[in-house]
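Omission of a single protein chain aside, the complex is shown with its protein chains in their original locations.
Each chain carries a letter (A, B and C) given by its place in the written order, and its residues are counted from 1.
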Amino acid sequence: MAQIPGMIKGLAVTFNTMMRTFKNGSNTVQYPREKEAPPIRARGVIALHEDNCTSCMLCSRSCPDWCIYIEAHKELAPPRREGGKPRAVNKLDRFDIDYALCMYCGICVEVCPFDALFWSPEYEYSEPSIADLLHDKSKLGEWMETVPAAPELEVGADKKKK
Amino acid sequence: MVNQLSSPAETTPVVDTVRDQVLADVQATLGAVVVDSLVKPGDDMWIRVSTLSWNESMKKLQAMGFDYFCFLSAIDWMPSPYGRGEDDPTEPAPERDTTIRPGYTGGDTRMQLLVRLVNSRTHVGINVKTDVPNEVYTVDSIANVFAGANWHEREAHEMFGIGFVGHPDLRNMYLPTDFEGFPMRKDFPLLARMVKPWPGIVDVEPLPGGDAESEEAS
Amino acid sequence: MLSLLAVEIPYWGQSLLRVLGGLVAVLLPAGTIVYVFLFKMMSFMQSRLGPMEAGPYGSMQLFAEVGKWLQKEDIQPDNADKRIFRMAPIVVLMSTFLLVAVVPFGPDAWFTDFETGVFYALAVSSISVLGILMAGWSSANKYSLLGGLRAAGQLIAYELPMVLAVIGVVIQAETMNLQQIVVAQNAGSIFGSDIVGNPYVLTQFVGFVVFMIAVQAELTQAPFDMPIAESELVSGYMTEYSGFRFLIFFIGEFATAGVFAMIASTLFLGGWGVPFSWFGWTTMDSVDNWMNVAGPLIVFTKMMVLVFLIMWIRFSYPRFREDQLQRFAWKVLIPISLANIMVTAVLKVAF
Partner (left out) sequence: MTILNDPVSAKLGDRAQLSYIASQAADARLNVELETEGMTLNIGPQHPATHGTLRIIARLDGEQVLWAEPSCGYMHRGYEKLTEVRSFPQVTSLINRIDWLGSFANEVPFILAAEKLMGVEAPPRAQWIRTILFELSRIANVSLFLGDLGVQLGAITPVFMAFRDREYVLNLIESATGGRFHPNFDRIGGLKDDLPAGWIDETKVVMKKLRNFCDEIESLLFGNEIFQSRTRGIGVIPRDVAMQYGLSGANLRASGVDWDLRRDQDSSMAWNKVDFKVWTHPDGDSFARCWVRLQETREATKIVDQLLDGIPAGPVMAKVPKIIKVPEGEAWVSTENPLGEMGYYVVSRGDSGPFRVKIRSASFNNISITPWLLRGVYVPDIITILASLYFILGDIDR
């Protein structure tokens, strides 16, 4: 029958794949021991640079999921110049992101006018209890060291941005 | 390339001969049934037909070449009395303007049906609207014209509470059978936005005894 | 096997040895098949490694799985016909054990030496249909019922081409004793050349193909896995089974694959024997004793080759529809095997 070749070809495909896996290894990685590095831009976890935060509430207000909770108070800080008046600055009391609610859309990082929020590609922070997914400002601050520098842009990109 | 922000009113009006011609044809076919019409050159066209001849005009439109049924839906033109749920629950609810203001091609009622048909040969689409009578919220079904409207009408039925006369099977599609209320109506509150206060309401606590002038520092 | 032991063994001892031997002959191939083909070959065909954690290269995975299954809760549906529900997996596995009883592993290494071994094997193999039908019916589940009925229809339809395909072998070997069939193949010759003996895969190639297709269907492996059909019937007759009852089905599936492959290798590939001309043997009696040790290994190797074919096809093909399968059995396979019988008979008489 002229029908045979289609089925034989199918067998050849699986056989070739098997041989390729023998020769070149598999396409999967043994996760806990081998890890694939996520790309620089990967949205893994949000890191907070607390010194930059002025508690302007923009991130909290633009969050589509209402998962950023900020509390702050005003405080007198020493003046910038000698002999100046003491300045009133906003001091963060609480900056929580509830990762159980977060959709990882990145709007908060984008709207932040003072570069206080960053994306880090870190992804291993699952918790056995859902309440532990609420990261407070110290935990968010710890993620800062995993934040990579922004990648180089492709040819033809408008470099003047930012 | 238009890079600047410019409102649609400022763009130079273009004459869209194709759509004007189609509109003329539609008006000729449907006659006085067309209450209002609008052509946005190079963009799209809208007509509003009278409620009583809804089914009839669909048949005529299908016969004149608009044979592709794209979607059917409804619009509740009453602005929501709840806003976005970003109010402070401790304060009294703010007054919101809930006057009904229809969109393109006007309208006399709160609810409007919207159907989009496309001519499969010329690929010109047309948005057909019709008023849904207030309080009664009932129109003729068009499931016998476009079989695909069947599910869309079921959806509109459960979401907006619009009855479709002559629809074969107006069961709920998405909601439980005993669900009360019509979720897509604007006066149906979105509970997810009611059960907890907006985190954005919170403001920075002022300095104890501090004055308002020192705000500029931040 | 027994004559290897010089000592006289009482009857209960012989029986015990036979039971142990049967367990080994069924479970060892089953375990090997699961590991080599299900875990590793399938994974490699899909560009992945398969289980790697339990034991070196995941070789102990099956034991881990068995341990897991044994720990699981034994769930029986409320409306199930409980007694039949419990019996069904055992009936399925039983047919496998009964089947292995007639497979010869060496000149003296056999469990039973049936004069009508072929007849017996084909009869016993259809007992599993009963078990599957019982499982499908007693589960009180529509998917199971559909699966069970599909299985019944399918297995009965494929029983026939299988029987008819074997008849060619029986005609050629002039015996229904599997041991004799092995001898006939290895001592035989094709057109005077006895360099490879006369494995019936060469002279009975059509019969071999039909037999293997029927085996594929009997084992309910893709492309004939409609009774299981994960994507339609959600495992068909096995839907309601969990824990160790599922384990029995699972072992049964692969053990049966192994045993059927053994029978196929006995019927078509020369079984435990090597071509007798290599060592200057002529008859059964002149075969050296060491074949009793080498024989099982040879059968095992041939079985693995055949199971590789079965599994390779299983992992590559989509499945038929039930009616297409029936049509294929009745309109294609059965006429072909009938023609095969006719040609074989004519040639047998002619030569």
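Just so we're on the same page, a contact is a pair of C-beta atoms (placed from the backbone, for glycine too) under 8 Å apart; a residue touches a chain by one contact, two chains touch by 3 or more.
Just so it is clear, the model here is predicted, and its values are computed rather than measured.
With respect to the full assembly, the chain omitted from this view is in touch with A, B, C.
The residue touching the chain not shown here, chosen from A:7, A:130 or A:144, is A:7.
Check C:118, C:178 or C:226 against the missing chain and you find that the one touching it is C:226. Where chain C meets the missing chain, the touching residues are 42, 45-48, 142-143, 146, 150, 222-223, 225-226, 229-234, 315-324.
Although one chain is hidden here, its contacts on chain B can still be listed: residues 1-8, 10-11, 42-44, 46, 67-71, 73, 75-76, 79-80, 83-85, 103-104, 114, 116, 120, 123, 125, 127, 146-148, 150-152, 159, 172-175, 183-184, 186, 188, 190, 192-193.
Against the chain not displayed here, chain A makes contact via residues 3, 5-7, 9-10, 12-14, 17, 27, 38-43, 62, 64, 103-107, 110, 119, 151-158, 161.
As a convention for this text, only the chains that are shown with their structure count from here on.
Between chain A and chain B the centroid-to-centroid distance comes to 36 Å (mean Cα coordinates, whole Å). Measuring from the averaged C-alpha position of chain A to that of chain C gives a distance of 54 Å. Across the assembly, chain C contributes no residue in contact with two or more other chains.
Residues 41, 43-49, 52, 312-313, 315-317 of chain C are the ones that touch chain A when the two sit in their complex. Remark: chain A residues 54-57, 60-61, 63, 66-76, 87-90 touch chain B in the complex.
Chain A makes touch with chain C in their complex at residues 7, 10-11, 13-15, 17-18, 20-22, 26-28, 30.
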